[in-house]
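Showing just some of the chains, left in place.
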Amino acid sequence: MKEFNDLADLNGEQVKELLALANRLQTNPEPRALEGKVLALLFMSPSLRTLASFQAAMVRLGGGSFVISPDMSIHGIETRPGIVMDGVAAEHIREAVPVIASYADAIGIRAFAERRNLDHDLDDREFNNMREYCQVPLINMESAINHPCQSLADWKTMDDLSVPGNGGKFVLSWAYHPRVLPLAVPSATVHMAAMRGMDVTVLRPEGFELPASIMDKARQAAQLSGGSVNETNNRDEALEDAQIIYAKSWASTQHYGNRVADEEQRRDLNDWCVDESWFAATQDNCRFMHCLPVRRGVVVSDQVLDGPRSVVIQEAQNRMYAQMAVLHQILAST
Amino acid sequence: MKEFNDLADLNGEQVKELLALANRLQTNPEPRALEGKVLALLFMSPSLRTLASFQAAMVRLGGGSFVISPDMSIHGIETRPGIVMDGVAAEHIREAVPVIASYADAIGIRAFAERRNLDHDLDDREFNNMREYCQVPLINMESAINHPCQSLADWKTMDDLSVPGNGGKFVLSWAYHPRVLPLAVPSATVHMAAMRGMDVTVLRPEGFELPASIMDKARQAAQLSGGSVNETNNRDEALEDAQIIYAKSWASTQHYGNRVADEEQRRDLNDWCVDESWFAATQDNCRFMHCLPVRRGVVVSDQVLDGPRSVVIQEAQNRMYAQMAVLHQILAST
């Protein structure tokens, strides 16, 4: 594997191989597999799970990592191309990225959605700019529009719980949140569940439709896997017989980049907080999923989050095992 | 060992076993003992010695670690239970702690004393809340009221220097400081010295008495070990024949949580700065101990700190060896 940028770059068999490797490494540790190997971790925005799980993954495989964030460089890192650097930033990503990569056998990058222009973010421009400057295998640790490590972990979590692929009903639901959040996780999630063969419903209020390109990509995956993808604002219809409720807040796509209009639009949507009532018509063992961090009492009730339906800690832990598989496949043979 | 939370959880024999292991690892390195093992380090407040010594300890034993502090999460980590998270913090310790722990074989946590309500801090509420959410062995890296790693290192330092247990005279003295500091180190220290069998005197001005529960715990340890515990504000009496002067500033317990009253009370106590005159009636080889960081010219004179009595660097270095023993005992067999 030369890169881990998008689950869509793999076919279903390849994902299953990765997950089998993740399971093997979970039960049979290989503490010398990546001896002397180095992973560079570049964070252009804050992180907790990703930061911790990648470092832990490298230790468990016998290698090591180092972390770089813009505040470690003098006055930050410039990302705009072609600029005369007579302002604050003393370093450009055109040097920073290849330099950081030159110390490593692979590099993980977390970029950020600007959340100003939808097409710009859908293009994943910042991330793809940086990607161009990497001379070693790249791992997408969340970009403006994707989060393949989260998706791989979520797939594994559903496998661990014996949630069926074909025939399994997966609801990705928008949730209320006081802030305007990026599209990376919902975009990756709808595709992942479709690729896993599930019947996927995107449940969201008017104005929060996922972009057409995201929905099309998921539908294409569903066609290959035997799954399906639908979108609705009808909660009762969506939740009936659901096996998974995956909650996540995201920006209004109707007013993308317009914070004031977005806040206006979500003003009366406080009841998009997942509580026990959401599970009235689901299957009995319906699970609650979320990528974390999650706001208690806002996105989900304490009762659901602390109850037996919630598998959020397993999802987070599976980040580590999924990433160990990715790292092993990229680095163990080199 | 399933946890290292309080020296009082161990008996004297168990402490001696830990220290024997620390000495063994100091002289006979075991660079593969914890191969592939991961230690999570969660700091809710700043740290230098603890941060460095735990990371170094894991490297020396062939494992690794990762560091998390609240500023690494988006907008900090919420600690209050039952709160609706519509404010700044995007993550709650109820998720953060088990997630971080899920990547690790053991977790070290540093919590903070709020220094508002004495009973609250004596209960170590924040720390015990987090402790509840840990599904892997926990190491107390300093809580509101305890610092067992410092105590284990200090015990080892006195052993290294052949300071006697039974019959050894240990003075824990309050010292002046411009800020209101927590009770963790004095509480742990008085208990440690008592458990080591020493004759312990707590020397402090009026208003800075250690809480009754802390003194009682130390006295119970003294009863088992053959030591004794006393408290006084008479410096001459306290220092006579002392073999150790252990200096530390702490908050006024009479005005706990009242910064103004505390500052008023310590206003004229600038002479509580340990200088050579304090050693006039001690034993000749009386040592100066402090857990660091220490303010020069405020808590202790440069002459004492830079002179042959001072063993503060040894104490700090022994943090690493003591913690290597704790980590080895928790992780080497698992």
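The letters A and B name the chains in turn, as written, and every chain counts its residues from 1.
To be clear about the criterion, a contact is a pair of C-beta atoms (placed from the backbone, for glycine too) under 8 Å apart; a residue touches a chain by one contact, two chains touch by 3 or more.
Worth saying up front: this structure is predicted, and the values here are computed from it rather than measured.
Participant: Of how many identical copies is the complete assembly built, when 2 are given in place?
Facilitator: Every protein chain is the same sequence, and the full complex holds 3 of them.
The criterion applied here is as follows: only the chains that are shown with their structure count from here on.
Participant: Compute the distance, rounded to whole Å, between the mean C-alpha positions of subunit A and subunit B.
Facilitator: The mean C-alpha positions of subunit A and subunit B differ by 40 Å.
Participant: Tell me, which parts of subunit A touch subunit B in their complex?
Facilitator: Residue positions touching the partner: 29-32, 46-49, 51-53, 55-56, 58-62, 64, 178, 292-298, 302, 305-306, 312-313, 316-317, 320.
Participant: What does subunit B use to touch subunit A in their complex?
Facilitator: Per the touch definition, subunit B meets subunit A at residues 35-38, 40, 63-66, 68, 71-74, 78, 82-86, 90-92, 94-96, 98-100, 102-104.
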